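Have a look at this one before I ask anything.
Note that one protein chain is taken out, while the other chains of the complex remain in position.
For chain A:
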Amino acid sequence: LCDPLLSCSGGAGALARWVLVELQGEVEPRQGRELAGSLLGDLHYTCEGVPVLIVGHHILYGKVVQLEKPFAVLVKQGGAPQPSPGGPHGHYTVTALIKTKLLFKTRPKPIITHVPKKV
């Protein structure tokens, strides 16, 4: 007999609201550093509500998108193998809902100077 593979966290209003940030390309840590704990960048918004992300030496301009189809974030309980083509196996919990994404599609504008101002 097979246990149900997904259980939802209980109670109305118990689900957190997260945000999705969509970037072009891949996320790679700076050489020699672990991903966990490392900085991605600073996220600002203009007064008009345009998101601006400063990542390394790049400035990315994006837009706030209300998702037509929201996402549920599933968190695996107790580390297990990756989802197989047949479908996710193992226990998952719905942890959060995502209704908004910050989409950064524009080509990054490089910051010309490489020298950060010392404080």
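The working rule: a contact is a pair of C-beta atoms (placed from the backbone, for glycine too) under 8 Å apart; a residue touches a chain by one contact, two chains touch by 3 or more; residues count from 1.
Convention: contacts and distances are computed from a predicted model.
Of "Sister chromatid cohesion protein DCC1", "Uroplakin 3b", "DNA-directed RNA polymerase III subunit RPC3" or "AP complex subunit beta", only "Sister chromatid cohesion protein DCC1" is the UniProt protein name of the chain excluded from the display. Panel shows chain A; residues 1-8, 10-16, 18-27, 29, 34-47, 49, 51-54, 59, 64, 69-76, 79, 82-83, 85-89, 92, 94-102, 111, 113, 115-119 of it touch the chain omitted from the view.
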